[in-house]
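Following this message is one structure expressed as structure tokens.
Removed from the display is one protein chain of the complex; every other protein chain stays in position.
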Amino acid sequence: MSALLPRRWRSDPRFAWAAFAALGVLLAALPFIVDAGMGRSWVRILAFALLYVMLALGLNIVVGFAGLLDLGYVAFYAVGAYVYALLASPHFGIHLPFWVLLPLGALLACTAGVVLGAPTLRLRGDYLAIVTLGFGEIVRIFLNNLNAPINLTNGPQGVNLIDPIRFGDTALHPAVDLFGVSLPATHAHYYLFLAFTLLTVFVALRLQRSRIGRAWVAIREDEIAAVAMGIDTRNVKLLAFAMGATFGGVGGGLFAAFQGFVSPESFTLMESIMILCMVVLGGMGHIPGVILGALLLTVLPELLRYVGPLQEAVLGRVAVDPSDLRMLLFGSALVVAMIFRPEGLWPSPQRARELSPDNPDETRQEQESLFDATR
Amino acid sequence: MNLARPLGLVLALVSAAATAADTVKIGCVAPLTGPQAHLGKDIENGARLAIDEINAARPTLAGKPVRFELVVEDDQADPRTATIVGQKLVDAGVKGVVGHLNSGASIPASKIYSDAGVPQMSPASTAILYTRQGFKTTYRVMANDAQQGKALGGAAVKIGKRVAVVDDRTAYGQGLADEVAKAVVAAGGEVVGREFTTDKSTDFTAILTSLKAKRPDVVVYGGMDPQAAPMVRQMRQLGIKAAFMGGDGMQSTEFIKLAGNVAEGVTGSSPGLPLEKMPGGGAFTQKFNARFGKIQIYAPFAYDAAQVLVAAMRKADSAEPARYLPELAKVSLDGVIGPIAFDAYGDLEDGPVTLYQVKGGQWVPVETVGGK
Partner (left out) sequence: MDIFLQQLLNGLVLGSLYALVALGYTMVYGILELINFAHGEVVMIGAMVALTVLGVLAGTPLPPAAMLAIAAAVAIPACMATGFTIERVAYRPLRRAPRLAPLITAIGVSIVLQNVAMIVWGRQYVSFPPLIDVHIHEVAGATITNVQIAIVALAALIMAGLLLLVRRTRLGRAMRATAQNREVAELMGVDVNRVISATFVIGSALAAVAGMMVAAYYGLAHYAMGFMLGLKAFTAAVLGGIGNIPGAMLGGLLLGIIESLGAGYIGDLTGGFLGSHYQDIFAFLVLILVLVFRPSGLLGERIADRA
């Protein structure tokens, strides 16, 4: 986006600060604007969009940075959600506070990531993808069935009446009284999620620019060369898995607290694929692109609802049920993006250069080197 | 384009303007797109019929004329969407909600209605959990899975003492199967086998072979018709002679179509009375057919759900949930579906369950359990 601006502005730090300030004000005021203009349900949609931004950024570490295709990401999300749900609900009668449960969920998700990663990371790309897919399904099947002989997860019925997040005596649900202003739960969660999203973005940015981040990119681009440069590929890959899983775990905890109800239905393979879609469509490895992808793909399906009445107005009948179009849209997005715009909608400048057709020689060389390295 | 609706809308607007009545919004929410769209539409139409009839009688509350307005939303049978549209209804200021269809949607959304203090009257959700969350606002006008499980389990033991129970590991299937298993033991039977499958499976030979070794008299399945049909077929191919029974998930014409000749003799249960046995069934069917066409399943329940909400408002002489909620708990009236009164949870008191059997390629009602 900044590319659209004159160079003089781009280099001026004052402009950057002004832009950040404007963005900050906008993000802070957004729930109120949306609430007044489009109704509170859209604030809820925005909060979910932020949650998906977090998840997509987490998956981006694995898929975008390290180049490992993970089709079972939702398993870590599920671990986080169930840790929160089980330890803050009447199910076991345990009610731990969120500042214990979120880190605990993150830790367990991270452990799950390491446990899955350790034996499987030496597998090549597509085998890894299918093993992670299997892992995701196994986790879901266990959550769905661990209600007998000992009732651990309450099985298909899910866990209900999950405690809201509490700061001291104030619960985010049903409303927060802040300096005499009553903030509805949706708004409060929006701000909480926004804070976590900003933290996630910050961590992701720092990781990308760290030594580890560069090691991930090195592995993605050419694993053999990375080994030659002295990178311990196994540990570095494992770290990517663990970091991605941690983000997923935190996201899961927040989801459980916001929704108040979790069941295995929410953690299907399609959810993993949707998050993957966000990363791929936005631009693998590019943080602003991934954010854009996540926002687009959470808001688009909501807009699809209007396709039904539109068809009725134009054609006089509903020819194609709009809810049937949702997954079709995601699937086609994956195919079209990979064929025509593999760098995503908003690619990183480096990727765009590598994959741009302006320089066919460089592109070809780059792709061939990738091909060689990964076969 | 159907002209009747805009015309009706115009008439309604004109009449509203003429009397300057207060508007009371009633939410109606069900899946209006997706695989269950026809069932969702059934709910919408049932509720609409009730609201229009109520308005035609020029109702008053606290001495002032009021007009009821149905606010319709689509939950896509999805838990997350259910919370979003639930919030939408609360934003719109509805005073009561008719919906949702699926228990998986009703349960997460019920929290939002409870927070807002808006009564929710589900015409279709049967999961026991729905009314057991400690919310004062959750009601339903349909028998729940415990009532259905009891009926099925009781009927199974009448056929034979050795009962095998299979479920599809969905919230619905597992919930129902657990109740059946309890009821079988309570009725003096024995659960000789408990097997499991998924709502996507087609091959049941492995679990059926295990069951064959346990020589059951009856196999009861908690799940939907696409699994029940091949399951019966494979049972017969494996030479299992046991009777086959299931809940409302498979008590459908779809089941008979998919199972073909092996459907004969299968028993299925369904909450509520058969339409032709409902006290108000005949008159309702005529009214409904004239306006919307064929009834799927839920229209009479949605109709009564809306009627019950308004009846409680009338009794309290107020549309404010806080005022009419206590009246809702004490409701006792004769609806289309039969007598309606609620127990302490908000469940239909002694909700009737009807057992059907496939005879000559048709579901034929054989017995109704419960109901007054």
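When the chains are written out, they are named A and B in that same order, and each has its own residue count from 1.
Just so it is clear, a contact is a pair of C-beta atoms (placed from the backbone, for glycine too) under 8 Å apart; a residue touches a chain by one contact, two chains touch by 3 or more.
It should be emphasised that the depicted structure is a prediction, and the values quoted were computed from it without experimental measurement.
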Open item on the list: One chain isn't shown here. Among A:12, A:126, A:232 or A:312, which residue touches it?
Closed with: A:126
Open item on the list: Even though one chain is hidden, which residues of chain A still touch it in the full complex?
Closed with: 63, 67, 69, 71, 119-120, 123-127, 129-131, 133-135, 137-138, 141, 144-145, 149, 273, 276, 280, 320-321, 324-325, 327-328, 330-335, 338-339, 342, 367-368, 370-371, 374-375
Open item on the list: In the complete complex, the non-displayed chain touches which residues of chain B?
Closed with: 34-35, 169, 194-198, 200-203, 205-207, 209-210, 212-213, 225-226, 229-230, 233, 237-239, 254, 257-261
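Note that in this section only the chains that are shown with their structure count from here on.
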Open item on the list: Please output the residues of chain A touching chain B within their complex, sorted ascending.
Closed with: 39-41, 44-45, 48, 144-145, 147, 155-158, 160-161, 173-174, 185-186, 259-261, 263, 265-266, 302, 305, 308, 316, 321-324
Task: Contacting residues of chain B [partner chain A, same complex] - done: 1, 33-34, 37, 74, 76, 79-80, 83-85, 87-88, 90-92, 104, 107-108, 111, 115, 127, 129, 133-134, 169-171, 173-175, 196
